[in-house]
Structures are given as structure tokens and as C-alpha cells.
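Okay, handing you the structure first.
Of the protein chains in this complex, all but one are displayed in their positions.
Chain IDs A, B and C follow the sequence of writing; residue 1 opens each chain.
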Amino acid sequence: MIEGNAQGVNELADELKDTVTLTSLEKMIEAMGELLSPIVSPIANAARSNSVWPLTFGTSCCAIEMMSVGMSKFDISRFGSEVFRATPRQADMIITAGTITRKMAPALITLYEQMPEPKYVIAMGACTVTGGMFNDSYSVVQGVDRIIPVDIYLPGCPPRPEGILDALLKLQQKIRTESYAERKNKKYRQNAVRYVDYDTGRPLEDLIDEARYETALALDPLKGLQEKA
Amino acid sequence: MRNGAEILKLGTLTLVWWCIIFGAVWAACYIVGILIPMALTSYESDAARMTAETCRALTPILSVLVFIPINAMFMVLFERRGLAIFTVRLGPNRVGPDGYLQTAADAVKLLFKEDITPRGADAFMFTLAPIVFFAPSIFGAMPLLAAVTNYHELFQIANLPTGIFFILAASSVPVVGIVMGGWASNNKYSLVGGLRSAAQAISYEIPLVLSLVTVCLMAGTLDVVQIAKQQSGGILNWNIFGGGALRGLDQAISLKFSSSAPALQELSKSSFEQVLKSVYLEPTAQALGLGAGQEGLAGIIAAFAVVLLIGSIWIAYGLYMTGACAEINRIPFDLPEAESELVSGYNTEYSGIKFAIFFLAEFTNLFIVASIAAVMFFGGGDCPVPAWLGTALGGPQIASVINQALTPLIEIKLVDPPTLFATIWVILKVYSIVFFAVLIRGTLPRFRIDQLMDFGWKRLIPLSLIVFVLVVYAREFVNVHVGT
Amino acid sequence: MSETPAAKPPEEPKGLGLCGQFLKDHGIATTRLPDSCGVETIEIDGAHLEAAMKLLRGSSEIKLDYLVAISGVDSADTFDSVYQLWSYTNNNELIIKVRVKKTDVVEGQLPLVPSLARFWSAANWHERETYDLVGIRYYGHPYLRRILNVWDWDGHPLRRDYKQLVDALNDKASGSMR
Partner (left out) sequence: MATDTEVDLTPRLKTDEMLINMGPQHPATHGVLRLILTLDGEIVRHTEPILGHLHRAQEWQGQNRTWFQYQALIDRVDYLSGMFTSWAMARAAEVVDGCEVPERAEYLRVMVSEMNRITSHLLWLGTYLIDLGAMFGFPFYPFREREKLLELFEEIAGQRMMFNYIRIGGVMRNPKDAWLSKLKRFTEEFPDRVDEYEAIVTQNPIFLKRTKGVGILRKELGMDYGITGPSIRASGVNLDLRRTKPYSVYPKLKFDVPLNDRDGDTFDRYIFRIREMRESNEIIKQCLDMLPQGEISGKKQIAGLRVKAGEGFAAVESPRGTLGCYIISNGSDRAYRIKWRNPSFCNLSILPELLKNHPIADVMAIFGSIDVILPDVDR
């Protein structure tokens, strides 16, 4: 994976990226360009904001509150979001419920990359906002925004189910302000912010930098000595 | 009571959505099937006549194409709201008035969603799979159309003499789509899901078909229109009650109620016992070659045969529903999807519009198996109230009032009262069965694959064969579908 | 374990305890350590560990057949592998410590303790965990691989001299929260 090559990260991004084929409807709209966007946006936004299907993703304590919110007392189904999809391909939103560790990070990134556009992220719980109570642990990622782009931050340890409903409503508001064309063209592929190596739990850029440095060192050992001095 | 209010809301929602579905289908059929040909009759050319004929011929398929998406949208909502009631929740109630448009929003969203073909997938097969899965539900529904619309002239073209045979043939095609999708996805969960689906469909098709064959045997025809017509005349004539095995009883009771009913004039002279005797005793005695003195024996045999026949048909219906649930992958037979085992089974890798098609077809299939049950077992478009009870309740008067009110619409051919009533009854029956399926979904856990196979091959298939044989014998002694 | 705590500070133990005596009868030498809260604690040489465990587990009167936990401790001048033994049938308890002096550990290598995983399945994951976090190598283990951290993790986090990795995922220097 590491060839000491600056394009490494981009190559990996390409590898993770799926083949994208546009639906005929989208092709048509694309052909119409930005002209149609003002007309399509309200329809698309109304539909998208009202049917946000979450991915069944939960790592720890917050996942239990995420389950509670689907249950009788809090009932997320009122907002049309009770359709928890087990596969990222059919989900619109990922609620990162629980601490993300260095070991889990690559899996989360893969899941995020596998979700079809438009996709949204709610960082649920203190751990995914900043690392929370575990934020100085050696194995914890300090907030999911270090690896994937986040739309809504929801603090709390764990947040109450009402908090999740609030976050969902805020997300719906956010979706309603979007422009279809902008979502589609300007930020069409939302890639992960940073990729993490599965075996070492370290950011890929670091590993690539290290590999480059080592190659450079192998070519020019004097440089290393100079740096040491 | 909170739940009562929720159930009322669900009822209102159902009525409103039925109006929308019917309105849309009715309008489409009226415009294409009647208005355009009527307008074209003023031009006296061959081309105009051809166009008019084409329009009329296209009406059935158009009605199905309009009906399926809207209906599936409603069924999803119906299921979600129904499940919410079972689980002490409210269900979707924010989009549109009281959440009526929730699934419409879902559908539009899926339409606008990115469509992904995974790396390593067989793109052609991957795209073909949802189509193969969905297409049979369109043409499979065709022969049913004529049956559920009371053989309306526009839909006669869709009828086939081998209707049920065709429907069954069509209903076994979707599994190819599932296997295709599972294989093409380049995902192991999908593959396992697809293979499970194939195994399941093969095993459960047999009891399904055998139970329907039992009905066909009783009816003596494969034509769904004929089968529906034979059952007309109230609940006692339906196939679920032995398909005319209780007809004698029906007639005898109607004698008690009124001996002046016009349809029963030839029987008006005979007494209650005589009717029973002529319908049950004599044919049985004839079949057995019993003499005049052995009426008691003949009576016992006839009664036994009637009970046997009705019992067998109930079992056949149970077998049919079990097999149908397995065919359309619903809980407790949702192994190809098996969310807690195989993530999402064969459709794990599908997103956007392709997934929407899978979703659509799944619910359409549920609707189709429910309508097959309604036509084959529950009398199709027949009113469940027997004629004698209907008369006692003032049925004819009500009918005439409605007819009067609809006269202007009937004159412009917008409404055909028999078709209207037939479709209303069919939709009620179908949705009762759908409601039952939703109830099951809210109750049962999932089978395991080997238990599923055991259950299919070791229980259902022998049972369906036994039922078949029983019906063959019982039918000999009971005068089924007399005079039709 | 009794509710009343042991007297503090722990007085020096007098003679061998029940299990120490039992092991001595079977020819295994042990050293008695101060009781930890009323529970007999012995130190044993790594070479005799497996034999001792087999004896303690199999004997009908002692029957310490429940391996509660294996902990690794980075003490001041030793690496300890601590075994908590209970019994499913009686109330016997024992803590066994195997100590490896830090001066005995070869530079750049891990302290070595024999593995129990071959004859006691409960030890399997506990040993992997201790290897992962404290860095004690259990020789003879069938699958000694990191269990909690990623496979190519650097260092052993529960060592006193562990330097925390600082990078873009986690740049808070250790101790900033306190």
C-alpha cells in the first residue's frame, strides 16, 4: 500500500471509490444544468429531509440510546427515520453512536465511503465529538471529524434520546437549505477527511511520509546524519 | 383509548389512499380505454379505428402500471403504521397531512439518490436483476385483472383460459432475479442470500401450487374468471367453504327466509328438507349406487364429505398462505434478506432506484399473492353477504339507490356498477389478508434454513398431497358448483 | 473473600499457607508473599508454573479449578504475571505471582513466562491480553497475537515507560486532561 509515493492517499481513495453510474433521471437533470436546480431543489430537499434512513451503526453506550429512540417511548418513526438499514448502500445518514478507536476507524471510513450520495453524518456523543472522557487514551480517535466530515454534532455522554430527535430535526433543517446542483456538482463526492491504516491504526499520510523519508534516507544517508546533527 | 384513536387514523388513511389509488387507475383507464376511442369514432378511417383498438388493448397494462407504484407506496405506509400500532407507537405522521405522504417522500428520495454499481460487480447482471425481479409482477397480475373487475369489457383481453397456470409460472420468475442480483453483487452475503432464495422458492413452490391445484380441481377450470364467477352468491359459495358444498344449505335457508325470491322459484314448492335431500342425498346416493332405503347412510356420507371438503380447503388455504409467505420472502420466511444474519441479503449492494425497484416488487408480490388468495378462496369480487340475508337487510334497495345516484356517471361510461362493487370487495379482502401478513411480521421470529427445508419437504408437501387426494374423493360425494 | 478487610499494614507471613504447603508436599518450592486482603499469595518460579497449576487444579482437596483472571503488572523492578485462582466447588482462593526481574530481560526483548493456554482454555485470551497491554511473552501459547490493539501496534500501553503516539487522530499529549 505504501510505495513512498505522494499519490498514495489519492490512489487509496480511488480504490475505495465505487463505480458511479447516474440514474437516467439524474442524467436528464444534469443535462439541464443549473437551470432546473431551483425547481428540483425544493422537491428533492423535501423528500430527502423527510426520509432520512439511518445506518445501523453503533459502537458503544450511545448505540443503546439510539435503540431507545426507535422504541415505543421516543419513537423516531414519527419523522420517518425508523427504517434502520443494515447496509450502507441504502442509508442516508450515519449516526456514529459511540467511541471510535484507531482499530474501528478504517471500518467507519469504509462504511462512509460505501454510502451513496447524499450522505449525512451525525456525531453522537462526547466521544465522537471530541473523544470525550477517553480523549487522551492512546487508542481513541479524538472525534470522528478527524476522519469523516460531520454535519451535526450532538454532545452528551450519552445524549438523551430527545437529543437524537433534536439532532435529526436540525439535520432536516440543514437539508432543506441545500441546493440540488450544489450538492451534486460542487461537492459531489464527499470523501473521508483522512484514511487510516488497518494494521497500524495510524493515519495513512503519516505512514506515507515515513516511507518517503526512509526512501530518501536510503538514497542519501548523509541527509539523515545532517538532520540528526 | 390511545390505540383506538390510532386505529381510527389508520382506517382514515387507508380510505383516503384507496380513493387516491382508485382515482388514478380509474382516470387512466377511462381516458385511454373509453374517452380516446370515443373521440376517435368520429374520424372514420382505418388508422383511427386501429388507434382506438390499440388504446383499448393497452388499458389493462396501463392500469397495472399506474396501480403498482401507487399501491406499493400505500402498502409500505400501511405496514409501517400497522406495525407501529402493534408496538405501541405512532408511526410516520409528519410528512403531509398525518404522514400520508411519508412513503412518497421515500420514493422520491430513492429516485434522487446516487446509484452505485460496486467495483467487481457484473454491471449488466446487476442492472438486469431488479428488472427480472419486478417484471413478472406486472404481467403476472394480468389474468387477475379480468377476475377482479367482474370481467369488464376493457379487461377481457387480459384474461387467459389457463389463467392460474400463467400466474404461477410468472410468480416463479422473480427468484431468478434474486439469484442474479445475489451473484452479480460480488458480495458473499448477497450470494448466500440469493442461493437461500433459490432453495426456498423451489421447496415452497410445490405446496403452493398443489394447494392451488386443489382449488382448480374443485372448480374444474384453470380460468380465474370462471373460478371467481362460480363463487358468486355470498360467503357460503366461496371456495374456502367448499366451493358450493354449502350451496344446498344456502338455498334451503333462503327458502326459509322468502319463498318468493325470483331466482329460486323452481324450488319454492319443495320444503327445506327436500332441498337438502335433492342437493346432498341424491347425488351421493347416486354416486354410491345406494338404493332408496339407505338414505340415512347416504346422509351420513354426504355430511362427512362436506365436512372433509371444507376442512381440506381450509388446510389448503393455510398451505397456500405459508407457501406464499415463503415465495415473497416475508417473515417468518425472510431468509434471503435475514437482516440480522446476512445484513440485507441479496439486495445488500443495491442502492438508489434499483433498491427502490426491489422494494416495490416485494410489496407488489405481497399484493398479488393476496389477490390470488382473494380470487381463489374468497370469491373474488363477490359480496360476502348471501342473497337471502342481503334481501332481508335491504340490499336491493341500497343497490338501486346507488345505481340511481351514479346514473349520470354510468351514462358517460365512467362507472360500471358491477365492476365498482367487485373491485371494492376485492380490495377489502386483499387488504384483510395483507393486514394478516403485517400482523405475522410483528409477531414471529425467523426460521433457520434447514428447519425451513424440513418444514417444507417433510410437512407441507406431504400435507398438500393428502389434501389433494382428500378433495378428489370428497368431491365425488358433494355436488360442487351445481349448475355452473 | 470476606467483607472485613485484612489488617494493614500486612504483617510478614508466618510459614506456608494451605496451598503453599500442598505444593511443597508435591515437591514444588514457593515463596509466600504478604497476603493480599486475606487471600494467600505465593510467588512461584516460572519453570514450575505449569506443574503447580496442574496439581492445584486436579487435586480433590484444593481444587482450584476456576482461573478468574491473569493480570500483568509492571512493578518497580519486576514484571509480574498474576494469576487469580478460585474454585467452583469450595471457597479456596489463591493468588500466584510469577515475577521476572527487569534486569533479567534482554534489551529489546519481552519478559518470558510459560503459557497455560495449552491445558487451560481460560488462560488463552487473558494471556493474549497481557501480552498486548503489558508486554509479557507467554511462551508455548498457540496464538500469541495482539487482541485488543491493532496488530502492528507499537509498544505496550500499560508499561510505565510507554510513550503515547501523537498524530493527526489523537494529538492530545498524555496528561493534559488532568
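Operating definition for what follows: a residue touches a chain if its C-beta (ideal position, glycine included) is under 8 Å from a C-beta of that chain, and two chains touch if they have at least 3 such contacts.
What you see is a predicted model; the values in this text were computed from it and never measured.
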Left-out chain, listing which of the shown chains it touches: A, B, C
Touch with the omitted chain, as defined above, among B:V192, B:C383, B:A437 or B:V471: B:V192
Hidden partner chain, touching residue among B:I7, B:A48 or B:L83: B:L83
Subunit B, residues in touch with the chain not shown (by the definition above): 83, 86-89, 188-189, 192, 331-332, 334-335, 338-341, 343, 441-451
Touch list for subunit A against the chain that is not drawn: 56-61, 63-65, 67-68, 71-73, 86, 98-99, 101, 103-104, 107-108, 111, 133-134, 136-140, 157-158, 160
Where the missing chain touches subunit C, by residue: 1, 3, 5-6, 8-10, 36-37, 39, 65-69, 71, 73-74, 82, 84, 88, 91, 95, 120-122, 124-126, 129, 133, 146-150, 157-158, 174-175, 178
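Rule of thumb we're sticking to: only the chains that are shown with their structure count from here on.
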Contact graph of the chains (line, ring, star, complete, other): line
Intercentroid distance (Cα basis), subunit C paired with subunit B, Å: 69
Distance between chain centroids, defined by C-alpha means - subunit A, subunit C (Å): 41
Where subunit B touches two or more other chains at once, by residue number: none
Subunit A - residues contacting subunit C, complex: 102-103, 105, 131, 135-142, 146-147, 194, 196, 198-203, 205-206
Residues of subunit C touching subunit A in the complex: 148-154, 157, 162, 164-165, 167-177
Parts of subunit B lying in touch with subunit A, wherever the complex brings them together: 80, 84, 87-95, 99, 102, 104-109, 111-119, 123, 339, 343-344, 347-353, 355
